[in-house]
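The structure appears below as structure tokens.
After this line comes chain A, so read on.
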Amino acid sequence: MEENNVLLHMEHITKRFTGSVALSDASIRVARGDVHALIGENGAGKSTLIKVLTGVYRSDGGTILFDGQPVAFQSPQQAQHHGISTIYQEVNLVPYRSVTENIFLGRELFRWGLLDWRKMNTEASTLLKRLHLSIDATKSLNTYNIATQQMVAIARAISFKSKLVIMDEPTSSLNDDEVATLFAVIRQLKAEGVSIIFVSHRLDELYAICDSITVLRDGVTVDARPIASISKLELVSKMLGKDLGSVQQSGQTSFDASRHHAQQEVLLDAVGLRQGRKLQNASVKVHAGEIVGLAGLLGSGRSEVARTVFGADPIEAGKITIDGKEVHFRAPIDAIRAGIGLCSEDRKIDGIIPDLSVRENLTLAALPTLTRSGIVDRKKQEQIVDRFIQRLGVKTAGPEQKIRELSGGNQQKVLLARWLCLNPRLLLLDEPTRGIDVGAKSEIQKLVEELAESGMGVLLISSELEEIIEGSDHVAVLRDGVTVAELSRADISQNVIMAAMAHGEEQSGTGEGA
Partner candidate 1 sequence: GSGGNSASSSSSCVPGSNTKLVKPSSTVHKVAWSQNALDGAWRFAEEASIADAAKAHGYQLLKTNANNSDVQQVQDIQNLINDHPDVLLVDPHTEDAEAAQVAAARKACIPVIVVDRDVNEQLASPGRDFATFVGGDFKKEGALAADALIEALGGPSAKATIVELDGTTGSSPAILRGGGFNGELSTKAPGIRIVAEQTADFNRATGQQVMATLIQQYPDIKGVFAHNDEMAIGAITALKAAGKHPGQDIKVVSIDGTKDAVNLVVSGEEYAVVECNPRLGPLVFDTLDKFVKGDDLPAWVVQPDRVFKKADGTAAAYLPNAF
Partner candidate 2 sequence: MPKVSSQPGIAALAEPSEATTRVGIKERLPRVGDFVRQQGALMALIIVVTFSFLRYDNFNTITIYSVLNFNAQFGLIALGMTFVIMTGGIDLSVGGIAALASVVAALTSSHGFFYALFAAVIAGTLVGIVNGIVVAWMRVPPFIATLATLYIVRGVALRLINDAASVNLDQKSDFITVAGTTVGDGFLNPPVPFPIPLLLVTFLIGILVLRYTRFGRYVLAIGGNPEAAQLMGLPVKRTLFWVYTLSGALAGLVGVLLAINLNGGSATEGNGWELIAIAAVVVGGTLLTGGVGSVFGTLVGVLLLGTIVEILQLENNYTLDHGGGLYLNSFWQNVIRGIFLLIVVLLQSRLQQKRARQST
């Protein structure tokens, strides 16, 4: 590309943390109007590179040219001021403030020297409409679910008149239609000459929207080129640092539903769950040894089903039976004792204990099995931790590293291990592969499969339909908190599920019936 067409040029960036080297020789070159994919395994250094650029971290070496000028931003504020707006990996907004405020924080609109709320509210609504989001912008952000919050973050980022918009895994908590909306917006931005850096672990998305690509591995840029010139397989092999031959690909996912089959024994039977406005009449049934997919649109209440079954939220009506016995869990601990695990969808809020080590995070739920009269058996604990770090390929400086220092994907793996090490009989997985790289994803999928094979029941919530379609023995579809379809293996197909998600009442006859 021509030099004056280059908007951003970062070269030989290094970044060390006490305890780890995140970037050793990373470079990236983004042209004007370019939608640029930044990819790599979990912990490759993508988020770190972004944070170095936007002034969250100081780099330890390397040069940054932005818009022709050498820059070294001291703070996100300064970067924003120079025309870089960023959506960071975890949703980073202010929970108790309104949607409008979150969008306008830092560049409020004034009238006679005072904030002009009316105008800001209107503009916020307009902006959100552009993202097909019709929510009340004056309501506080924490009343909306994580996907909506992500959309708000996107709205905020694109509303700056920026030269560069950075999106660090914006789609990991979005549904297909929202992804489509986002892509429309990205195309529009591109048409306006804005450059985009786009981080995602969903390769399809990259091919759908990106022009060029930079691949990071272990903090080093290993490849950069137009995306059209590299095949998906090649890309994966570059990311993982393995040769082409060892990177196999069969389906979209590593699931193979033929490998496990429902046994007779019904593990979980939840009928007619009702909880506030989130759940109206939700039912789901899981047999031992099967994977049941729970599909539904954003906000349809899937997470709520998992949480109520797990005793994390109370139910107002409905019946939950485990092994044929009705249960009334008052708290998650009751469910855990009954052999249930829940890997929750929001790892930052409901998952990690940031300041505790990987070891302690991993074994937190298993502590009762590791203690004798209140005292932890350190040796046993370490054995378990080592085994799971190896098995899941958690990239960490060691079991004693604080979990908050791990990359997002690796945190997710530790959380998964937290439940796997308990050997539960029923595992509720809420978006288990969110933000996980392809390698790890297939590893996790295989693992889940194995577990099902060995007789565990799995309830799988995923926004990636492929996962559900290829992995599930049964699928339950939720719409507005109501189970509108229950499909068995033979009936599972993308079209059927989507139809049920959209027009639930047509379910009769599609599945085995509710």
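Annotations for the structure displayed:
Keep this in mind: contacts are C-beta pairs under 8 Å (C-beta built on N, C-alpha and C of every residue); 3 or more make two chains touch, one makes a residue touch a chain; residues count from 1.
These made the cut because all candidates are chains of the complex that A comes from, given by their letters.
Treat the numbers as computed from the prediction; the structure is a model and nothing was measured.
Every option in 1 or 2 comes from this complex, but the candidate touching chain A is 2. Residues 56, 75-81, 86, 88, 92-97, 101, 105-106, 108, 114-115, 132-136, 138-140, 143, 156, 176-181, 183, 202, 204-205, 207-209, 276-278, 297, 464-466, 480, 494, 498-499, 501-503 of chain A touch candidate 2 in their complex.
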